[in-house]
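A single structure is presented below for examination.
Missing here is one protein chain; the remaining ones are kept as they sit in the complex.
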Amino acid sequence: MKKHILTDVENRIWEEDFYISSENWNVNKKTLRGGLQDGVDIIEVNNGAFSFSVLPTRGMGIWKGKFCGCDVGWNSPSKGPVNPKFVSLTERNGIGWLKGFDEMLVRCGLSYHGQPSYDGEDFLPLHGKIANIPAKFVSVEVDDEKISVEGIVDEAEMFGPQIRLYTRIESEFCSNKITVIDEIENIGGTETEMEILYHCNFGEPFLEKGSKLVLPIQEMSPRNEEAAKGLNSFDTYDAPTPGYEEQCFFYKLLSRSTGKTLAVLKNSSGNKAVILRFNKKEIPCFTQWKNTVAENDGYVTGIEPGTSYPNPRAFEREKGRLKKLAPGEKHSMTLSIEIVDSKKEVEKVVNEIAEIQKKKKRKIYETPNAKFTAVGN
Amino acid sequence: MKKHILTDVENRIWEEDFYISSENWNVNKKTLRGGLQDGVDIIEVNNGAFSFSVLPTRGMGIWKGKFCGCDVGWNSPSKGPVNPKFVSLTERNGIGWLKGFDEMLVRCGLSYHGQPSYDGEDFLPLHGKIANIPAKFVSVEVDDEKISVEGIVDEAEMFGPQIRLYTRIESEFCSNKITVIDEIENIGGTETEMEILYHCNFGEPFLEKGSKLVLPIQEMSPRNEEAAKGLNSFDTYDAPTPGYEEQCFFYKLLSRSTGKTLAVLKNSSGNKAVILRFNKKEIPCFTQWKNTVAENDGYVTGIEPGTSYPNPRAFEREKGRLKKLAPGEKHSMTLSIEIVDSKKEVEKVVNEIAEIQKKKKRKIYETPNAKFTAVGN
Partner (left out) sequence: MKKHILTDVENRIWEEDFYISSENWNVNKKTLRGGLQDGVDIIEVNNGAFSFSVLPTRGMGIWKGKFCGCDVGWNSPSKGPVNPKFVSLTERNGIGWLKGFDEMLVRCGLSYHGQPSYDGEDFLPLHGKIANIPAKFVSVEVDDEKISVEGIVDEAEMFGPQIRLYTRIESEFCSNKITVIDEIENIGGTETEMEILYHCNFGEPFLEKGSKLVLPIQEMSPRNEEAAKGLNSFDTYDAPTPGYEEQCFFYKLLSRSTGKTLAVLKNSSGNKAVILRFNKKEIPCFTQWKNTVAENDGYVTGIEPGTSYPNPRAFEREKGRLKKLAPGEKHSMTLSIEIVDSKKEVEKVVNEIAEIQKKKKRKIYETPNAKFTAVGN
C-alpha cells in the first residue's frame, strides 16, 4: 500500500528507473533516450493480463496496451512517445500537436480543444496543451487488488487559465480494464472555462473491415459535408483505404438513469471489442472519428467522450458546452477502457446498449446540424 | 579564490552537481528533473543571511530569494523554473514567454523587449530571447568577502544580432544585498541595436495592501488609459483583487550628480523594503508594473530599470532610446537588490530619495504621454 513517488518537482524527487513486481504483475518505469523519445518518462504497467504504458511526460496519457496478445492502440505515422520539447503547437498552421499524436488515450484540452481556430483574436492551435505538459507529480501505488498510477499536470501560465489535472489510473490484477479517474480543478484566482476530450484511438485488430461502433444514440450529426456522405455506413468501418478522407460524427448518447453509458468498438466477426464506459452527467458529449486510411498513414478510429465537441471554442461557448469552474472548483470524471475477446462477452455489451437504446428512438441528422457542429453551416 | 567552472560548452565542461560551503555560507548547484523544470541548472547561493538561486538555463536570471525568513520574489501561476526547451516564444499570439515567467529578476532583451509588436515586417514576441537562452559558461568563485557567480549568455544567430551578456552576480557574506554586474557586448561584425529591461518582481511580504513604491521622480507618464485611471494612487498598492487589470507607469527618475539613483518598495507598516540601486547613466529608464490580481493569479509588482521602456522596438527607436553598439563595443550596468527589515533602515532610504527629489519638482502626466508610451496615442 506504499505510495512510491516517482516525480515530485516541488520536493525535487525524480526517479530515473523504478521497478516493482510480484508473481503476476509488475510496474516498470524508464526514461527513454535518443530520437524524438529522448527524455520521455514511461511507466509500464502489467496487471497480469493487460499491460499498458502511462506517459507522465505527455500529460499522463496512456500510450499503448496489450491484452492477451492483442495490441490495444494504433500505429501512427508519428512514432512516439514524443517528448514535448520537440513539439511546437503552432507549427504546420497550428496542427503541430500531431507530431506527438500516437497514444491510445490522449487528453485534449484543458482550456480548449478542437481544430485550430480563433477565439476572438486568440489563435488556438489544435487540441490544446495538456498532452504536451509533463506531470509535476507522479506516483505508483499497489494494494491487494490493483495497481494505481497517479499524476498531477498543471496547465497554468501567467495571464492564462490555471487548470490542474489530477489523474488516477487504476487497473485490477489480471483484469481486462483500465479505469481513469480524473479531477480537473481551477487552481487560479478567477473563474475559468474548461473543456476536455478523451481522444481514445484504436487500430487493428479492433478496427478492420466490417468493424462496428455500437452506441446508444439519442442524436447524431455528421461534422461536415464529407461526413454526411458517409452517413449510410457511419457505424461500420472500411478496410484501410489509401487517400480516405476522415469523417467525424458528433453524438448525444443515451444513458441509464444514473447517467452511465458506454461505447463499443467490435471487430468484424464480433469476438473482440473495446468498451468505453463513462457517465453522461460528467462527460456529456461523444465524437467518432473515422480515419480508415492506408495502414502506414494511420488506420485508426477515435472514439472520444468529452465535455464538448472538438469545434472551435467560440462555437462551443455559444452552445453552452464549456464547463465553467470557479476558483477552487473541481470537475470529476471517470472513464474505463475494457477489452473483451469472446463472442459471448461482445454480445453481452451489445445487448446492454440495445437495452439503453430502447428508451428512445435515435435521431440522425442527415446534414451537419448547427447545434452540433461549426463546420459547413 | 579558485574559480569553479560549472559549465563551459567550448571546453565541454559541465557539472551536474556542485557543492561548496563554509561555516556560514554555501553554494549548491543541481540539475532539476521532471515536470517543466526538467534539465534546469540551478545554483543556490546562501551568503549566511540572504539565500537566492541563479538560473544558468534561463539566461542567468535570479529565481527566488529568502532573507531573514522573508520570501524575496513572487508566486507566479507559471511555476518554474521552466526549461526553455518547453517554451515557444511565438505561442499565445506572441506571449509564449509568460510560460517561464516566475523569476525575481528576469532580463528582457537583448535585441528588443516589450509587448509583442511588429518592427517593419518582423514580428517580435514578448520580452525577447535572453531569458530563454542557456548560459554557455558558468562559474562560481568565493573569496574572503563574497560569493560570485559568473555567466556568459550569447543571444546570437545567423543573420541576426549577436549580443553577449556577461554577468557577475555578487553577494557578500551575511549581507542583505545581491549585486548584478552586467556587460553587454556586440560580438558581431556590424553595428547592432540593444535594449534591456531588468524585470524585478516582488509579491508578499513586500507587496501588500498599503505598500508603496518610493522613487525620486523627474517625470512620469501612465502607459495607457487604464493606468491613467489609477494615477491618484500610482505609488500605492492594493490588496489582492481578483480581476484587477494591470497598470504600468513609465518614469524618468532623478539621480545624484553621479547618476546614482534608487527605487524602494516598502510594505504597509514601513518596516520592510526592497531597494534597487542603479546608475541612470547606465540605465536611464524605469517602469513600474502594478499587477495586484488575486494571489493565485500572480499578485506582483514589477519594478523595472531598463535602457528603454517596454514599448514596441520601432517606437523606442524613434524616441532614440535604443542603445547602438559597434562591433566589439560594450555597455556595462550595475544593479543591486537590497533587503531591509527595520523601520529605521526603511526610513533612511526613503529619506535618501527625498533628498534627491529636492533637486526638482516632479512632473506627472495625467494622460499617456507620447514621449514615453506607444499606447493610447
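Chains here go by letter, A and B, matching the order in which they are written, and residues are numbered from 1 within each.
In the analysis below, a residue touches a chain if its C-beta (ideal position, glycine included) is under 8 Å from a C-beta of that chain, and two chains touch if they have at least 3 such contacts.
Keep in mind that what you see is a predicted model, and the values were worked out from it rather than measured.
K.L.:
Of A:Lys30, A:Arg168 or A:Arg256, which one is in contact with the hidden chain?
P.N.:
Of all options in A:Lys30, A:Arg168 or A:Arg256, contact with the hidden chain holds for A:Lys30.
K.L.:
Just to verify: which one of B:Gly35, B:Gly65 or B:Pro84 makes contact with the chain not shown?
P.N.:
Considering the complete complex, B:Pro84 is the one touching the chain left out.
K.L.:
With the missing chain put back, which residues of subunit B would touch it? List them for me.
P.N.:
Contacting residues on subunit B, toward the hidden partner: 7-9, 12-14, 16, 39, 41, 56, 84-85, 88-90, 121-123, 133-136, 138, 154, 156-160, 162, 187-190, 327.
K.L.:
When the complex is taken as a whole, what residues of subunit A touch the one chain not shown?
P.N.:
Touch set of subunit A with respect to the missing chain: 30, 32-39, 76-79, 83, 85-86, 88, 90-93, 95, 98-99, 101-102, 240, 242-243, 293-298.
The criterion applied here is as follows: only the chains that are shown with their structure count from here on.
K.L.:
Distance between subunit A and subunit B based on Cα centroids, please, to the nearest Å.
P.N.:
Between these chains, centre-to-centre, one finds 42 Å.
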